[in-house]
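All protein chains but one are shown in place.
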Amino acid sequence: MGLVPGMIKGLGVTAKSAIETIFPDGPLKPPSPSKGAVTIQYPHEKEAPAPRARGVIALQEDNCTACMLCARECPDWCIYIEGHKEKAPPRRAGGKPRQKNKLDRFDIDFALCMYCGICVEVCPFDALFWSPEYEFSEPRIADLLHDKSRLAEWMETVPDFESYESGSEAKVRKVPR
Amino acid sequence: MTTQIPDLSEQEQLRYISQQAADARVNVEIETEGMTLNLGPQHPATHGTLRIIAKLDGEQVVAAEPVMGYMHRGYEKLAEVRTYPQVTTLVNRIDWVGSFANETPFILAAEKLMEVEAPPRAQYIRTILHEMSRIANVILGIGDMGVQVGAVTPIFFAFRDREYVLNQIEAVTGGRFHPNFDRIGGLKDDLPAGWIQNTKNAMEKVRDFCDQIEELMYGNEIFQARTRGIGIIPKDVGLAYGLSGVNIRGSGVDWDVRRDNMSPGLVYDQVDWKVWTHPDGDSYSRMWVRLQEVREGTKIVDQLLDQIPSGPIMAKVPRIIKVPAGEAYVETENPLGVMGYYVVSKGDLNPYRVKIRSASFNNVSITPWLLKGVYVPDIITILGSLYFILGDIDR
Amino acid sequence: MISILSVEIPYWGQTTFRVLGGLAAVLLPAGALVYIYLFKLMSFVQSRLGPMEAGPAGSLQLLAEVGKAFQKEDIFPRKADKLVFAAAPFVVLMSTFLLILVVPFGPDAWFVNLDTGIFFALAVSSVSVIGILMAGWASASKYSLLGGLRAAGQLIAYELPLVLAVMGVVIQAGTLNMQEIVYAQAEGEIFGISGIGNPFIITQFIGFAIFLIAMQAELTQPPFDMPVAESELVSGYMTEYSGIRFLLFFIGEFATAGVFSMIASVLFLGGWWVPGLDPDSNLFNILGPAVLFGKVMLVTFLIFWFRFTYPRFREDQLQKLAWKVLIPLSLVNIVATGILKVVF
Partner (left out) sequence: MIAALVAQAANPLTSSEFDIPENIAFAIIAGLMLFSAIKMVTTGNVMHAALYLVIVLAGVSALFILLGSDFVGATQIMVYIGAIIVLFLFGIMLTRAQMGDDDSVESERRTMGAIVGLLLMVVMGYALVDGFRNEELVFGEPEQVRYVVTEVALGDLPTPVRDAFDRFDGLPDSTMVELSEAEVEGLPIEVARRVPGAELFGNNKEIADSIFSQYIVAFEAVSVLLLAALIGAVVVARKE
């Protein structure tokens, strides 16, 4: 190990890395660095995060009963729920009218949210889902407060649940649509 | 591929230390004006908001004092007003580059109090994720050391290849940095299909990274000149300051909580692996042990992936978790060193008191001893080789 | 009186032409190598693409950066020595523009043909130290001060190997004139083999290596970038600069890299001349600058390759390398060259 070998090897590493980036198909093919680079040219092409990625929370409004579990379990209390009871038409003809919790307000303040996913996890009625969608930044911080219509819009972007790895005993759930 | 480097003898260590003292004496005679240099709180070498007040004589440090607390977020206190499931989402922000590993000891402590044990499948996945966050963390540390000694490329290699690991963590937990995946009694969810194979590919990439960085950085004579024989921590001094993890293994102390004091709930005893140590105790040996640990980590992950048993991932725990009164302390070997949680419960939904023993706090507390007599550029390499995360110091 | 296409040009016209030519000769290579090497090649090494948005494949990125720098506030630290602080980048840049003066681009294409060309170049290259010291002191910042001191120590130490490496070439060519050095290479012969000339890199390879290393240190490029070490001194003497003045330092750094590479190409690679062609032909007045640019790109490729591969030295190691390795080696080189010159 003289002065030369380690430093020459280092030069070799950088040169090899550059060649691999410029000629991803092999040195005789035409160069195409955009293929060889590991980065993605973001506004032009979007990276697809994993289906489980926690991007934004979507609300399936019909399923919500305004039970407040999510709001209570939220570690930083960023979910605001208001609701009232109202009579819904009976399920069967002639039956008594059912009492139903109607949702007035369901806001999540994404400026405060820690993206921990506890609300999604504790929801007993499958009303909240994670969407991997991540493009919802706003110039004004107040606009990060998503109301229930905005949250409902995210439902479209919620992917189906993945199947599990072999050996798993968990059941694959369904996204209500 | 592993480069074996000759060890510095104990004599050489001593000579280095006495040399520093002698240098300091000579400079006092010439009487140049002293200067106080504030490294930080905003400084590229302090990984955040650590401040080091260095009293300089020329470029030599006469005294150095780390000032902590610029990023204190009060997690110990916050945890007292959060329920147990909520605490995990807080604590994985402590060491934000190896975040899953922060959850493990807390959950294990809670499980110990509740006397539940996660099913084997959950234990395996937990160990895999714990080890993967170590890999993600340490890769970044190695690349960051490149930046500290002035090489621009290693950090980009590190970011590139850490991404493969983070992608796998995200695919299973949903969060790249803040997984919040550990639950008392098991895990939140099972592995998605195809994950095992993808993870094995990612581990292959990490091993390639190790080879690459070894040639690019570790083998470089300039890097060795900057790190070998610099910042030597003798065994006993390191132990006296409570150093842990790689920093003490780099001084030749063969102590790893994963092997020696493994808490139930992790399955390190099921795999064949080795605790790496290096007798030198200098910056280079610390970085060298780090690199070997990444390699060893990929081996552990590969073996565990092959062995994952089938079964449930959640033990039977009540829906609303109340931890019975009692006290428990659990420590695990985290990427930065030993991390322990002392949880005191009064039987409520909240822990009564949580004391967090984070590794970086102790690792940094040796700096006044270690930085005395070194040159300004060496402050940077020594801090880089100690490798701390600010969140882990100011909890 | 110089005439172009048989039109006589008055003195002020010549001066204007020379100033414009100097600007072009300094800034164009600087811009080219910043884009090609610093932006693109470095990105490829790091598995990324680099700037892609401004212009085709990001080729106008540098212009965008210049525009950005012009818009930024020109911040002066409160305790800074305003005049010195403001003047420092210009002093650094001035040394670059003085350097370009003596570089020949063709048999008749030159700015000034000094008899002491290379000596003058080495002399003015040391002016930039003054600028750096001014910047380091006037910023009223400890990091800047340390950076300035380190820069001065380093530049002084590496001036010597630089000069001594050049000595070999000067002995072999028998002249200090840059143009003559090119001719000496074009018309020279190696061990009796004539016809292809004698680019001095063949006989002066050690000199070339030393020159390259010393040049790297003079330019404060990694692995010798202690004065600007961003991980410890936060850019050293440039710490407090912003906007257009920072840009001047930035341009100065890469323009000097380009100009130094030109000098290295002239000294060791034959300058504007290509083997096999008659150096007196008029063709070289047109072709020469392009040839020189090609050789400059070769030399700067080495500079930048080292730049993104190596970590940096510590200040004392750097001094040790200069005094204990490079200077003795270059002295041996000079002695050997002298002996060979006398023998052959």
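Per-chain numbering from 1; labels A, B and C assigned in written order.
FYI, a residue touches a chain if its C-beta (ideal position, glycine included) is under 8 Å from a C-beta of that chain, and two chains touch if they have at least 3 such contacts.
Here the structure is a predicted model, which is why all the values come from computation and not from measurement.
Checked against the full complex, the one of C:63, C:112 or C:286 touching the unshown chain is C:112.
When the full complex is taken into account, the listed residue touching the unshown chain is C:120, out of C:76, C:97, C:120 or C:224. Remark: the omitted chain is touched by one listed residue; of C:9, C:152, C:274 or C:297 this is C:152.
Seen from chain C, the chain kept out of the figure touches residues 11, 79-81, 84, 108, 110, 112-116, 119-120, 122-124, 126-127, 129-130, 133-134, 136-137, 140, 145, 148-149, 152-153, 155-156, 159, 176-177, 179-180, 183, 280.
Following the convention adopted for this analysis, only the chains that are shown with their structure count from here on.
In terms of Cα centroid distance from the overall Cα mean, chain B ranks first. Here the CA centre of chain A is 52 Å from the CA centre of chain C. Chain centres here are Cα averages; for chain A and chain B they lie 29 Å apart. With each centre defined as the average position of its C-alpha atoms, the distance from chain B to chain C rounds to 44 Å.
For chain B, residues touching at least two other chains, in rising order: 153, 157, 160, 216-217, 220, 222. Residue positions 7, 10, 13-14, 17, 38 of chain A are each in touch with at least two other chains. Partner chain C is touched in their complex by these residues of chain B: 35, 37-39, 43-45, 59, 146-153, 156-157, 160, 216-217, 220, 222-223, 225-226, 375-380. Residues of chain C touching chain A in their complex: 41, 43-49, 52, 305-306, 308-310. Within the complex formed with chain A, the residues of chain B that make contact are 82-83, 85-86, 88-90, 121, 153, 157, 160, 163, 167, 170-176, 178, 180, 188-196, 212, 215-217, 219-222, 224, 308-313.
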